[in-house]
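One protein chain is absent from this view; the other protein chains keep their places.
The block that comes next holds chain A.
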Amino acid sequence: MAAPLTLLLIVAVTIRAVLFRSSWAELISERVEVVSPLNAWKRVVEGLALLDLGVSPYSGDVFHETPFMIYLFHFVVDYAEIVFMVTDGITAVALYLSIQTYNKNVFRKQKYALESDRYPADCLELLRSPKEMFYIPLKVAMFYLLNPFTILSCVAKSTCGLNNAIIALFILCTLKGSALLSGILLALATYQSIYPLTLFAPALLFFLQRLYIPVNLRRSSFWFFTLQYAFIYVGSLVVITGLSFFLLGSWDFIPSVYGFIFSVPDLTPNIGLFWYFFAEMFEHFRLFFICVFQINVFFYTIPLSIKLKEHPVFLIFMQIAIISIFKSYPTVGDVALYMAFLPAWSHLYRFLRNIFLVSCVLLACSALFPVLWHLWIYAGSANSNFYYAITLLFNFGQVKSLNLISHFT
């Protein structure tokens, strides 16, 4: 399978290179659907300039990336385009390998279940054959690399691509069974943007399942492993945060990055739900609603983990989707990451009754975003309500598609 994957990577790199060199690159890097105040390339350049001048990059409330990111770009800023293309490639290959491993696991479990005769007769048509599942990892990689959302995100040089790469590598390490690497990468992902914290639960469930430890709160083996994994995770997080402190010599980055993500001070329109609400909210209620909106992102972990504890990989997918819908500054790059997983469950599509309607809604909304932005900002004939209506419809479509896909279990 290496040859088709290489061909896919070459095609993807060509498309991105062509777009980088065209006049569209500047246009795309200014679109609010593709970049947010958290991951815009303009702000990275601004932070680098401040760092070169010897001033803290977090002064002036422009830069909201973590110190690791600024140091990474300090060294590779001249090759930024190549870095982002390579990142996309890494994400695609990581997703490819993870889905391959997942399919092997699934197939093995299916074989054991068949041998022990645990399937009722009418389920036999759902069984997957190796031939069917052969192309799925390639399709997942293709869905990620050739997704217009990913291409736009890469051409805009949004650091969302790097975040996606870290999450993809985390998924790969989890599926391969290495708890240490998984914990470290999860800590890195959490350090980048806080929301991957919710992926702790599905990763833990996966390891417990893999090591045949029953999820029973009264068993000591459960607590033993949980504490081990939590220790790796929290320890790496502490080490990474401490290293960041030493990199820049101050704790400035905590209010600038995490404070910014939690308190949502910048209300630039984006494809998320926060900006319009907080633009018209009285100061009096702001704290309350911030808490409500942020709890909304984290809250679904608990019921979903209870319900989906037998299917931790599916739970990872659901969590990533929930994060990318409800986070404070989503962009289309986040949407692209969870959309890449869809081919992994393609054999169940016949049970999706309304997926056609929902995908039409999502496509139409993606086409309407720039039109209504133009009508609002440039023609002055519309206003923010129109743009927020499309945002709401887009998020509703995403939630509805998640709803439908959750019927898989």
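Criterion: contacts are C-beta pairs under 8 Å (C-beta built on N, C-alpha and C of every residue); 3 or more make two chains touch, one makes a residue touch a chain; residues count from 1.
In the analysis below, contacts and distances are computed from a predicted model.
> According to its UniProt entry, is the unseen chain "Signal peptidase complex catalytic subunit SEC11", "Bone morphogenetic protein 16", "GPI-anchor transamidase component GPAA1" or "Origin recognition complex subunit 3"?
Going by UniProt, the chain not displayed is called "GPI-anchor transamidase component GPAA1".
> Have a look at A:76, A:211 or A:363 and name the one touching the chain we're not showing.
Going through A:76, A:211 or A:363 one by one, A:363 is the residue touching the chain not shown.
> Among the options A:231, A:251, A:288 or A:349, which residue touches the chain absent from this view?
A:349
> List the residues of chain A that touch the chain left out of this view.
132, 135-136, 139, 346-347, 349-350, 352-357, 360, 363-364, 367-368, 371-372, 374-375, 378-381, 400
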